[in-house]
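Worksheet: the structure to be examined is printed underneath.
Excluded from the complex is one protein chain; the other protein chains are retained at their positions.
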Amino acid sequence: MKVEGEHLFNGNQQQVWDLFRDTEVMAAALPGTKKMELVGENTYEAVMNVRVGPVAGEFSGQLVISNEDHPNSYTMTVDGRGKPGFLKGVGDVVLTNQGANQTLMGYTGEVQIGGKLAAVGQRLIDTVAKSIINQAFETLDNALEERGKAEAEGRKADYQQSSEGDYAATVAKDLIKNVLKRKDSEES
Amino acid sequence: MTYKVIGKRVRRVEDPRLLTGGALFVGDVNLPDMLHAAFVRSDYAHAKIISIDTSSAKEIPGVVGVYTAEDMGEAWEPGPPLVSPPPSLEGVTFNSCRQVPLVKDKVKHAGEIIAVVVAESRYIAEDAVEEVYVDYEPLPAVTDLEKCLEPGHTLVHDELDSNLAAHLVQNKGDYEAAKKEADLVIKRKFKLDRGAAAAMENRGIVVDWDQKNQHLMVWDATQSPIPIRNGLAGRLGLRTHQVRVVAPFVGGGFGPKIMMFYAEEMVLPWLTMKLNRPVKWIEDRKENFYATTQEREQVQEVEMALSKEGRILGIRQNIIHDTGAYDPYGLTIPLNTQSHSMGPYDIKNYSSELSVVFTNKIITTPVRGAGRPQGIYIVERMLDIACRELELDSRDVRRLNFIKPDQFPYDHEIIDQAFTNLVFDSGNYQPAYDKAIEKIEYDKFINEDQPRLRAEGKYVGIGVVPFIETTGVGPYEGARVAIEPSGKISAATGVGTQGQSHMTSFAQIIAEQLSVEVEDISLVSGDTAEIHWGTGTFASRGAVVAGNAVLAAASDVRKKVLKLASKILETPEDELELEGGQVRVADIPDKSISLGELAVLANPFRGAVEPGTEPGLESTKYFGPAYGATAFGVHGMILEVDPETMMIKIHKYVTVEDCGTMLNPLVVEGQIHGGVSMGIGNAYYEKLHFDENGQLQNASLADYLIVGATEMPHIEVYHQNTPAPNNKLGTKGVGEAGAIPVPAAFAQALENALPNYDLEITETPLSPNRLFELLYRQED
Amino acid sequence: MDNTYELNVTVNGTSYQETVDPRTLLSDFLRDGLGLTGTHVGCEHGVCGACTVLLNGEPVRSCLIFAPQVQGQEIMTVEGLGTVDDMHPLQEAFREAHALQCGFCTPGILTTLLPWLEENPNPTEDEIREAISGNLCRCTGYQHIIDAVKLAAEQMN
Partner (left out) sequence: MKPAPFKYYAPHSIPEVLDLLNEHGYDAKILAGGQSLVPMMNFRLVQPAVLVDINFIPELSYIETHDKGVRLGAMVRHSQAEKDTLIKEHAPLIHETMPQIATVQIRNRGTIGGSLAHADPSAELVVVSTALEAQFKIQNQKGERLIPASEFFVGLLMTSMEPEDLLVEVQIPPLPSGSGWSLKEVARRPHDFALMGVAAILTLDKKEICTEARMVYLSAGDGPISAPEAANMLIGNKITNELITAAADKAAADEIDPGSDIHATAEFRRHLANVLTRRALEEALQRAKDEK
């Protein structure tokens, strides 16, 4: 399955780069991450508990960063396995300075999904992937903001692990936006 | 014969048990102290196994054991080559790679078995399966039929130097010369994709080793109990009399239940002998998609040379056939494809190159049609395309090319699935074709209905396709018929039933010979204790091969009856007649004796049977045809398509079938209806979606779409009878016929319904999504 | 997990008291627990309809119900419909019209149709197709089933 897209961060390229290379942040960004540690140069070991409504499954695996071109681009390789099946992905991340303290992150990758998930959960996979990515960016935006604040206040940043609840809330916002939009226009 | 029952619409003797929940299926077998097996299957299509950790699975209460290939030790042995080509066949490459009971080193398709759990219940066994941890080294998957032959491509079988499983070229006449004569040469590429047989009953096996009697009892949802018995005895170092295989009522076969040996069939007998307890495994629906064989995947390049009058001068064909991860079933499917690629037509020049390839997908073996639909699809599609180019009426072109009645037996000069010459025994094609054209009211549709409906904005189209089906192949089948002292008849044959009504239609044959009621005959099929020799129910051969064996045995018993009766009634045999279970002297009604009394006299308790006579009124006979019987048929449909939503409705469906003598028309019609429903699936609903990593993406009946009652049209079935000359009954097979021409007729009708979209269909199955791509691609 | 459940249920008019693991599917309870193997299991995800039984008179998928959920309720399976010597008119009609081949899906179709025919005594072909659209049959192409339902409707009126 192809995944690609882009996301605009409110921070300069260096800040965004550091953000991605912060284990703690990555742990917070990936939904349901129970554990994430650096086990070797650019190699992380992670345990994630992915939950989509009633569907939940624990994946454990490795995340490797390669082809680093600091602070412009790198390649991320994920290899996770769990009872619902396995997930294998390779993706390229490219950061480009958009000036005015903004950085555009572009990502393209190929994800393989196998096992139960692929065999009988096919109808959901595409949407699940989208949801997880939205969820990750939501968290990363907050993390970036929090970093800024913490720096200014000279304290240690405190990241929020995104929970189903938080995630729900973020999506709810989008939906409500739609509805509000309509309500507004009706009044106008 | 005074009593006629062959050809009557006799209702089935097997039905009452099936209708009241009283018929035994393998899943119904429950034995005291029985254990349950569940399998650990690979998530990966292609991967090296680094390690298998079964420790925590073994901890689970209720788990009796967890076993891997290592634990099987000496007993670990690949399955037998089922039908590999004889060495005598010239110019054939064939690399035999057989499926294994439990994977040792490298997984070759998703769903392949890595370990087996045995527990007190299936629930617990499945709990334990989740606790077996396998460490894999994933490898790139081989999935593309064409790319996989490129040099340096990843190999499914490392011991081979390519993914080529088999290669063979068949030539008839001189295609290149014919091409030079041609007014038109067209060339197209075809993609024929995978489907599942998806019998409503999944596979299953229950095994019980009796230590004291040194006897292995096996209940197996198989189409071939006798070969399973023979094979198991061999594998387990037992004599055949130590193994009894029963295929009880089987909930649909459609081909994949022939396959032997499935890994589970190799593992379970080993388990019961090891554990000394009965063991049961019933395949679940997800496993059925991962572990049961499939069919139809081919890529073909086809060239057809024609004269401007539409005469087919020759066909050149390049077939790449996907055998999946292993090739136990040899060349049966692709040889059938070649045998059907000239359809019912008199084609003098044919050149066909076949390459069979290994991929990291589930094994392919025959599924209802077995390579035939692919052959009929390409020849009929090519004809439709040619007729458009030549601006000829496709009906005239088909009539022009049909093999004529006086050309039979027609030798095609190529080999068929039995490795013998492809010979069509008999046929009378044009009358059947004309009948179909008439019954579907072709001219009325084209001249009146279609224009009217199109004016109303309705997109309707018609498709009519003729086809042949090679049926009734050998090697042989046997039957035993015996009259019991009660006067009732017991009979047995080796071909089990998966719904083909053997217990009724075979009984009709016996009833006619012995002038008894069908209800008085009890026929056992698929129990190796009842008959020793046989192969199985497949290739549309039951009514032909087993049917004629039943006839031979029954008429032999009739002879014995008359011989004994003439002695006892002191009347010459030719003055005797059988009626209502009695043998009577023709004009002296009260001078008679019942079959029961004769049976008693034929088995004296004292004295001696005369030298040269055997005891009992019993006979076992075999039938093996020199070559098969070729059936013919025509299917026509009128469908409507909504080019906005891509939804399809089939409004009218007509079939004309010529399967020779019909034992029971009710049964024949049922077979055709069922075949058509699978064919409609193959045309528009049923596709197994594998991604480029060999992952099956629709392993459930929610995503693999079997045709339901709301998708099926009403089917009109008409018959023509051209009896098979090479068997006494004159029967030809019909079990697969229904499925064979449907995708070709569907494609023709769809193109006819959408003239203004310049639609040319060269693939099957289609789907709404695919049709959307085909119709709107210009606009992209 | 030590986790059992005391189940009281009436099946085909007989009341049973059984101890079950709560996760036992009703289909497995009927087949393995009570030996009523006429109810067949084809998919265990609620699509094929082979496991259809009547729960308080209504057709349901017995593979999508846990045994404890039928506590105190009434089940009817194909075994409750008729016997070999005394078949229900619907069963007779299925035999007459050759509406079954392998017979695996048949019990689920019979149980689906039984209450439906009472509500729809004179069904059209399209209505019959809709009525059995939750039951998959791989053998018959449904046509003889439809003939049988028409026949049964006549005989039951």
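Worth pointing out:
The first chain written gets the first letter, and so on, giving A, B and C; residue counts start at 1 in each chain.
Operating definition for what follows: contacts are C-beta pairs under 8 Å (C-beta built on N, C-alpha and C of every residue); 3 or more make two chains touch, one makes a residue touch a chain.
The structure displayed is predicted, hence computed values, not measured ones.
Taking every chain of the complex into account, the absent chain touches A, B, C.
For the chain missing from the display, the contacting residue among C:Val60, C:Ala99 or C:Ala153 is C:Val60, taking the whole complex into account. The omitted chain makes contact with just one of the residues B:Pro625, B:Gly708, B:Pro723 or B:Gly738: B:Gly708. Between the chain not shown and the residues B:Lys172, B:Arg194, B:Arg285 or B:Lys560, the one that touches is B:Arg285.
On the side of subunit A, the interface with the absent chain consists of residues 52-57, 83-84, 116-117, 120-128, 130-131, 164-165, 167-169, 171-172, 175-176, 178-179, 181-182, 185-186, using the contact rule stated above. Where subunit C meets the omitted chain, the residues involved are 1, 3, 5, 21-23, 25, 28, 44-46, 49, 52, 55, 58-61, 63-66, 68-69, 71, 112, 116, 130-131, 133-134. By the touch definition given at the top, subunit B reaches the unshown chain through residues 122-123, 126-127, 130, 284-286, 644-645, 647, 685, 689, 697-698, 700, 702-703, 705, 707-708, 710-711, 767-769, 772-773, 776.
What we mean here is this: only the chains that are shown with their structure count from here on.
Because contacts link the chains only in sequence, without closing, their graph is best described as a line.
Centres computed as Cα averages put subunit B at a distance of 29 Å from subunit C. Centre-to-centre separation between subunit A and subunit C, using Cα means, comes to 48 Å.
Subunit A and subunit B have Cα centroids lying 50 Å from one another. Counting only residues that touch two or more partner chains, subunit C has 45. Shared interface positions of subunit A, defined as residues touching 2 or more other chains, are 120.
Within the complex, the subunit B residues that touch subunit C are 11-12, 14-23, 25, 27-28, 30, 123, 198-202, 249-254, 282, 284-285, 497-501, 666-667, 669-678, 700-702, 706, 708-710, 712, 714-715, 738.
Interface residues of subunit C facing subunit B in the complex, by the touch rule stated above, are 21, 23-24, 31-32, 35-45, 47-48, 50, 77-79, 81-84, 87, 91, 94-96, 98, 100-107, 110, 125, 128-130, 132-133, 135-146. Residue ranges of subunit A in contact with subunit B, taken from their complex: 1, 83, 85-86, 88, 112-116, 118-120, 122-123.
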